[in-house]
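To start, the structure itself, in structure tokens.
Only a single protein chain was left out; the remaining protein chains are all shown in position.
Every chain is named by a letter (A, B, C, D and E) in the order it is written, and numbering of its residues begins at 1.
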Amino acid sequence: MNSIDPVIWFFLFGLFAGAMKSELRLPSQIYDFVSMLLLLTIGLKGGIELANQPFSTLLPQMVVIVGMGFLLPLFAFPVLKHIGKFNRADSASIAAHYGSVSVGTFAVAVAYMNTRGIEFEEHMALFVVLLEIPAILVGIILARGMSKETQWATVGHEVLLGKGVMFLLGGLFIGWLSGPSGVESISPLFFDLFKGILALFLLEMGLITATQLGSLKRYGVFLVIFGIITPLVFAVLGTATGLALGLSIGGTAILATLFASASYIAVPAAMRISVPEANPTLSLTASLGITFPFNILFGIPLYHWFASNGQSFLVLQNIGQ
Amino acid sequence: MNSIDPVIWFFLFGLFAGAMKSELRLPSQIYDFVSMLLLLTIGLKGGIELANQPFSTLLPQMVVIVGMGFLLPLFAFPVLKHIGKFNRADSASIAAHYGSVSVGTFAVAVAYMNTRGIEFEEHMALFVVLLEIPAILVGIILARGMSKETQWATVGHEVLLGKGVMFLLGGLFIGWLSGPSGVESISPLFFDLFKGILALFLLEMGLITATQLGSLKRYGVFLVIFGIITPLVFAVLGTATGLALGLSIGGTAILATLFASASYIAVPAAMRISVPEANPTLSLTASLGITFPFNILFGIPLYHWFASNGQSFLVLQNIGQ
Amino acid sequence: MNSIDPVIWFFLFGLFAGAMKSELRLPSQIYDFVSMLLLLTIGLKGGIELANQPFSTLLPQMVVIVGMGFLLPLFAFPVLKHIGKFNRADSASIAAHYGSVSVGTFAVAVAYMNTRGIEFEEHMALFVVLLEIPAILVGIILARGMSKETQWATVGHEVLLGKGVMFLLGGLFIGWLSGPSGVESISPLFFDLFKGILALFLLEMGLITATQLGSLKRYGVFLVIFGIITPLVFAVLGTATGLALGLSIGGTAILATLFASASYIAVPAAMRISVPEANPTLSLTASLGITFPFNILFGIPLYHWFASNGQSFLVLQNIGQ
Amino acid sequence: MNNNNTKLLTIVTEAALESRLINDIEQLGALGYTITNARGKGSRGLRSGSWEASANIRIEVICGPDLAKQIANHLQKKYYDNYAMVTFTSDVEVLRPNKFSD
Amino acid sequence: MNNNNTKLLTIVTEAALESRLINDIEQLGALGYTITNARGKGSRGLRSGSWEASANIRIEVICGPDLAKQIANHLQKKYYDNYAMVTFTSDVEVLRPNKFSD
Partner (left out) sequence: MNNNNTKLLTIVTEAALESRLINDIEQLGALGYTITNARGKGSRGLRSGSWEASANIRIEVICGPDLAKQIANHLQKKYYDNYAMVTFTSDVEVLRPNKFSD
């Protein structure tokens, strides 16, 4: 029993409290505070790594990651449109959610590795930032086509200046500019409290997830299947990418988790403004009601297993040659 | 002067600021945040102790404590009804407040023991959770009788799923399931900051208490006397119970404090819904306006003295035999 | 690049996010929480120093500081009225802002010294509290004259019981009464997190400053010049005062920073009530839109240079004698 | 704006009642509601909103005049004796009146 | 709903005035009020609510028409020159009109 991280229990506690319709509630301002700290911390971690390593070393990896950020929603879209029979806007919006990443899921994966003493490349936090945005742009194009009417300046504004992306980028630049020693003085708030803040965040996500569960039956079985199969497939892609980039087992598992995760902060906000005709309940039900709990409860250990076995496979192959 | 804990000064500061009608105010969302952290931490502490000790060792103590939780309001009720001349609903509601416990008072007692290096059984936090609920049920029965009309399912829902009880129980289960080592990663937020968070909580309680003082003269001298005598009597019962259970001096003093304390979070919320005809100002004026400051300023040192002398008395008796 | 403190980057990040009209926003309740922690911590630090040193040692310095607190607005007022051509109320209000101090600027100066390992007298925090109030009284008198109509009781109430002053004084007394060892138990929240909390505060100040910048052009070039020259002149006075009082270089630089800083918490609130005919946008544009960024970006290093050179000058003089 | 027969019913009461009131209102047939947090003072004294026990909420329901009357009467009967509560009704115009009553 | 002679007076103004306004309103004879936090824009510019200095409040007072007029006039005389403030009045129906005026 001890093998489940306490932050996961916080999520389950929130889920239970929400499902039982308890009076337990976090004020939205506290949710804002907690998610701000989470986003800033992850941005800071990514930025510190940028400061630690020569930019040229990271650049090739960064290019590949951004490229995958553009590709992933393109894989999801036809499935949603042709098999799921969703309309164009809904398909595009859900595809954008799954192409992008979930900061909460990332944080849980990091906690998982830390608890087990599994090493991973610290610059994974940088990948979170990189994977956040491309899927949003692809989603908008998928919904509207490359029409000239699209006000790309406005879209760019919405995407880059949205709360989630701003906090991540702001943390990234501050971490980069200050470097590891500069950030030390603010580490008690941003780093020491991180797991506790994550626990509160997951408690709130549990409460919110519980309200999403109600919409589940309305949207039927396809959404449930999609919300479980997609992370599995994307995690395989992520494992392959991680191994191809030469990441460690821990790093590969985290990258697989990122691919498998679906956004519920930055992308919903951007879609609501840029693809308003998409039904937000649909994508949130899938990403928050199904994929998020699936990933943090079952996915992460599984993706860790993917990464370990993927690497053993590579090693064996190399020996065989 | 140094012997007064700084958290007490925070309470007095809030009391002063409130009495002077200063502009100082904590947003209610911050109060929610701070009290959530307090409740979760105390729950966690209780849960960790459950994980630390074989359940069978604790069970007998737990049964006694729950039993006392049912008894205490029954002692207070006739006094309120026949001497205080309160109506049935008000008597029942006030009795429930005094039968239950105050989490803030408990936290101050723990701080008191820690500052003085007085040892106590860590599972006292568990008793907080156990003492929270029985008095509420007794209060409802006292107000309504065992009438068949009472929707016990609804009452149970209200009591168990109220905010205060949920956070305590949630923390308890998380602490229990994670164990001491599991909880370590979230301890900077929940344990290291605890005294600071308690200081903010007491600042806010001071502000709120100041607003209660205005109603004091309206409700006359009986309420003041009741609000001081009851904790003294209940503290004696608590001391006896503690010694009977073989608790240490510190543990006995804390149990006496718990018995002496009156709820102002979980019980008011439950009474408002389940015994709506009871006047909430009445019970809050007594529990928050009189008993809470009495306990944290004068009661705790006194109950510590009770516990020490009680134990000396026992020791002497044993020697005499 | 590493020489800029990360908290300054948080300010610039907020400024950027505000100027770009991003969706990034802190709930006002979180701003309240963060500024409360800041004010309490600075008050606590001042109080601890009061407890550490015999009061008689500090008293002469305190008298001088309070005296300067009365003088500084008197220097600013005629400049605003006769050169700036502002009306009486506006001149008085702006003068009060500049005669008083900015807690945020003080905190950044302390961070600056800590990062560079520059020693300073710990009781500077006490001076913050002392400098907060006199300028407010002078401002009110300047605006209204010493007319008998002025309800000084009400004014005193407004000034002393305003949020900013209350938190500072409350912290001061708690720190004083508890002493350094008493405060230890609450130090994880109030002291360890301080720099992180300051970072969040500055992020919010950046966002707010950005909204003030819009009013800049409306009020023209005099305000900009006033907002830069005044801190420079006051910093020179502060340097002289610091050296005269025999403060260390670090202490002198911080005192210069205090003189140079302009209030944007306590004074605006007091002026709004006590000198309502003064335009609040005017004084906030100057103090928050110009002087605050000037001080934290350029002023503090400059005032440090003032203090070092001032002391070298004194040393040389002494040698020459 | 083609209709003058729609009502806005506003209820100011204790925050603790939120879930109960919503239940009642929906069961009586309201198709929606809007809630804001509030504080205030009335015959039951000051409710400063500084913590749960003293917080108010302000519920607005747009509906037909009959339903407004029905809800107000129901609340009066069920809650006025024991809870801080005020209700008032005003005339509003809406673009699509049928959205607010079946 | 048996009375059409009750008024709802709404005041939107700077949060800094809260305690003063409440004093004034109560002294003029109002028996209650409801306050919500707000932000907004008007002739005195944007008040974004992001910190105390720019926060608004929205005060509602249910009272008789004379008192409503009296309060509005008093506020206009005392505060309009120096503070961001807007007041407006509308007709409301209440269940027990005597609750709101002596």
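The working rule: a contact is a pair of C-beta atoms (placed from the backbone, for glycine too) under 8 Å apart; a residue touches a chain by one contact, two chains touch by 3 or more.
Small disclaimer: the values here were computed from a predicted structure and weren't measured.
> Could you list, sorted by label, every displayed chain in contact with the chain left out?
Touched by the chain not displayed, across the whole complex: A, D, E.
> Consider the whole complex, including the chain that is not shown, and state which of D:L28, D:L46 or D:V94 touches that chain.
Looking across D:L28, D:L46 or D:V94, the contact with the absent chain belongs to D:V94.
> For chain A, which residues lie in contact with the unshown chain of the complex?
Residues 25-26, 28, 31-32, 163, 204, 207-208, 211, 264, 268-269, 272-273, 276-277, 280-281, 284 of chain A touch the chain that is not shown.
> For the chain that got dropped from the picture, name the residues of chain E it touches.
10, 12, 36-43, 49, 56, 58, 69, 72-73, 76, 86-91
> Residue-wise, where is chain D in contact with the chain that is not depicted?
1, 6, 8, 22, 26, 31-37, 62, 90-95, 99
In this section, only the chains that are shown with their structure count from here on.
> Taking each chain's centre as the mean of its Cα atoms, which chain lies farthest from chain C?
It is D.
> Looking at A-B and B-D, which pair shares more C-beta contacts?
Higher contact count goes to A-B.
> Based on the averaged CA atom positions, which chain is farthest from chain E?
Checked the centroid distances; the maximum from chain E is A.
> Distance from the CA centroid of chain C to that of chain E, rounded to the nearest Å?
35
> Let me have the rounded angstrom distance from the C-alpha centre of chain A over to the C-alpha centre of chain E, please.
47
> Hey, what residues on chain D touch two or more of the other chains?
49
> Please output the residue numbers of chain C that touch at least 2 other chains, ranges allowed.
Expected reply: 25-29, 32-33, 163, 188, 192-193, 269.
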